[in-house]
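Please find one structure pasted underneath; my questions will follow.
Removed from the display is one protein chain of the complex; every other protein chain stays in position.
Then we have chain A:
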């Protein structure tokens, strides 16, 4: 692979004098040498802690169209401006209720969806708008584990075909042959390698999810995005699958983005946790700071919903269970200002009028809230709480327009 910029630099040399051409050549070859160095650097695994994936102002709006002419009348703002990094070797947990745009985010960074706005950089390379062909080589490095083990495996394909599809599609010939490698992978994820010829319906949900994990790991990816990998599984086997993911991370040096709708699943395995609400990040910090001092009221509410084995611990922390009222409002017409204000018990006038920016309030601890918990108030002057009636009205407002939209809606294709 040559650096396109290096090639560009050499271009004008063609019509200049021989002398300067030689000079330009020297410059160009220097640039090439530099780019070669850069390429070798990026093609090696990023050292632990280096930034593997960087997302900047990422948005995905699904158009809502109307009529035969498919005129766009509105947009579902599923993801509406995300900024975060994923560092090599870490596990980033992404948490938020259903409908907050987590899956959309996962499908954006694996480029199953094309962003409406913003950039996704993988190992320093902008992949935001690469096409199917452009993405193909990168597919080896970024893989996904899906939520529903009953839908993520093709019922017509035997397990061997499912786990060997990555080799076929990427034209990779593993050492010792495909069959042997597939059997090795099955063993790695804790399945009987003799079951190569079985079909998905002959396995339980947990076993199927292991097959999905084997498929995702076949090409030795660098980044694995797991979209609620255990939420469809029986509680009794959730831990086994999470532990498997955790073990494999250590063995294979993987970087994970694990999505979950509550904190119970990811709290043990995440290094950092990003809390998402209605298409935005509301808090991003390392696990310990989140548990010790969550600042965003929404994070607090999610934390309080996690069952604690020792109730005294909870009492000591002085926490009562915070019950979130209602559902996530529609991303078709999100509430004004802070999107959480319709459900927030601390909401004031400024929360309704001004959107709180995501700010680093402590080292490595970003929060988007005017009146954070466990931290000094950002807008101490604004003390009058919004009335319940007003918040409910705002929520209904968002809901009503969503229902009106749904009545006419033909939601556009992704």
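Of note:
The rule is short, and it goes like this: a contact is a pair of C-beta atoms (placed from the backbone, for glycine too) under 8 Å apart; a residue touches a chain by one contact, two chains touch by 3 or more; residues count from 1.
By definition in this document, contacts and distances are computed from a predicted model.
The listed options are "Iron-sulfur cluster-binding protein", "Peptide ABC transporter permease", "Succinate dehydrogenase cytochrome b subunit" or "Dynamin family protein", and the UniProt record of the chain not shown names that protein "Peptide ABC transporter permease". Contact with the undisplayed chain is limited, among A:153, A:245, A:290 or A:386, to A:153. Looking at A:60, A:87 or A:215, the residue that reaches the missing chain in the full complex is A:215. In the complete complex, the residue from A:50, A:126 or A:202 that touches the missing chain is A:202.
In the complete assembly, the contact with the undisplayed chain comes from A:234, out of A:50, A:234 or A:247. Even with one chain removed from view, chain A keeps its contact list with that chain: residues 68, 70, 98-99, 107, 110, 112, 132, 135-137, 139, 142-144, 146-148, 150-159, 165-166, 169-170, 194-195, 197-199, 201-206, 212, 215, 219, 228, 231-235, 261, 413.
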